[in-house]
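Left out: one protein chain. Kept in place: all the others.
Right after this comes chain A.
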């Protein structure tokens, strides 16, 4: 009896399998077409790494969503220039005391009013030590901020519903430039009742809002619809935004090719050489606010003092940046001409001293020989990098060029993971040169200089210190005129070119593409598409 059943079952299974297969293959095309009846933009993203609280989001997966559902005091246009959004006027006489007026009558998508308290309370929440917010350091220049204990930002004062004042610890002329960053977004009062629930279902004041309670389908996607209450310069030109989370860039690219995605802001390495042919004028390649370098700390043998200066200059001149960006990155990086990025207001290609970045093998040999006269070189030169980040190719290329052009032993020193190399860099146990990079938080020259090269700065991984440089930064920060401030910062860069605390390599570019059904796709200064401006044909 049993025997019979198995035989029959096998045949039945085979038949059913055949039916399922044929049935589904003919059925699937219709099901994909049926979805796109309204003009909602579909784009790529990744599962936010943290709850969607503006002061606790420091990565692009969550940042992209927050920028869409919140409006800050200012926003940045495609060129990185700030314009007022919620703010009506931001004024200062001394770059230290600011008076901020916001537009009246603005609302969060839950109906709460946007008032000056919405900002002051949100900033205080973000800055408080015990709240453990990842972006708390953005508030460190406001009076009252402390890393050691819970303390109120005493520099913030609510004047009335639409006015508040900010007092900084010292003059910082680029403070208004920062105000478009997500850490400075306002929060509705209801957020503080249960910040955890809020992080899962945030309520903002931006051009979009979450599409209902369960809009965030974890690890899958988040659906945003147009916020009808938003009345500002970033009004949405489309019906909404579906951000689909991908674990790999390859999957997202396949979806763009397969017509399931409208806008893609990352092209996988494997497609970098072909995507421009495939998408033609629907492909985007644009410089990003990302600066790549490697740092040779003073403390390494032979890299201190005058000898170190000569050796760094020799190394810099021995690298043919153009060749590497062409051959290894197929043009998706641009050779560096300074320590910032071309998308930043005030950027200049020809700062005096920047010729140290030009390839010149003879000059490099000569500089290296001068250093050898001080103290003869011994050992090998190594550049540490994380092997999980696609860095091996360029590090090896740089090492090869150093080997050939300086006649020294040079190689890469791979660490298995990003966490590992960062840990070694942070606790200063690393005994080689190491890869460094910087992605700007807000579009300002100072953001590329102060946090990395100022004496004792948080990300000064090479422990660089130069009093003249520090002084110029300070002078720049005290200027109330942006151009005058930038002039000081460029002067400060001249010092960096002499000292080379990091050897500039190249700027990253953002590579993206979009489908035929969308138009007006522009990428912002931070390499994220300006989604609200995209239009889509039905």
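We take it that a residue touches a chain if its C-beta (ideal position, glycine included) is under 8 Å from a C-beta of that chain, and two chains touch if they have at least 3 such contacts; residues count from 1.
One rule holds for everything that comes next: contacts and distances are computed from a predicted model.
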item: Chain not displayed: protein name in its UniProt record ("Quinol:cytochrome C oxidoreductase", "Lipoprotein", "Small ribosomal subunit protein bS6" or "Oligopeptide transport system permease protein"); value: "Oligopeptide transport system permease protein"
item: Option touching the unshown chain, where A:49, A:378 or A:392 are the choices; value: A:49
item: Contact partner of the left-out chain, one of A:70, A:123, A:137 or A:184; value: A:137
item: Listed residues A:381, A:438, A:464 or A:497, member touching the removed chain; value: A:438
item: Among A:301, A:327 or A:419, residue touching the chain not depicted; value: A:419
item: Residue touching the undisplayed chain, where the options are A:83, A:169, A:218 or A:299; value: A:218
item: Those residues of chain A which, in the complete complex, touch the missing chain; value: 3-4, 6-7, 10-11, 13-14, 17, 21, 24-25, 27-29, 31-32, 35, 47-51, 58-59, 129-130, 132, 134, 136-137, 140, 147-148, 196, 199-200, 217-221, 244, 246-248, 250-252, 254-255, 257-260, 388, 415-423, 425-426, 436-439, 451, 458-461
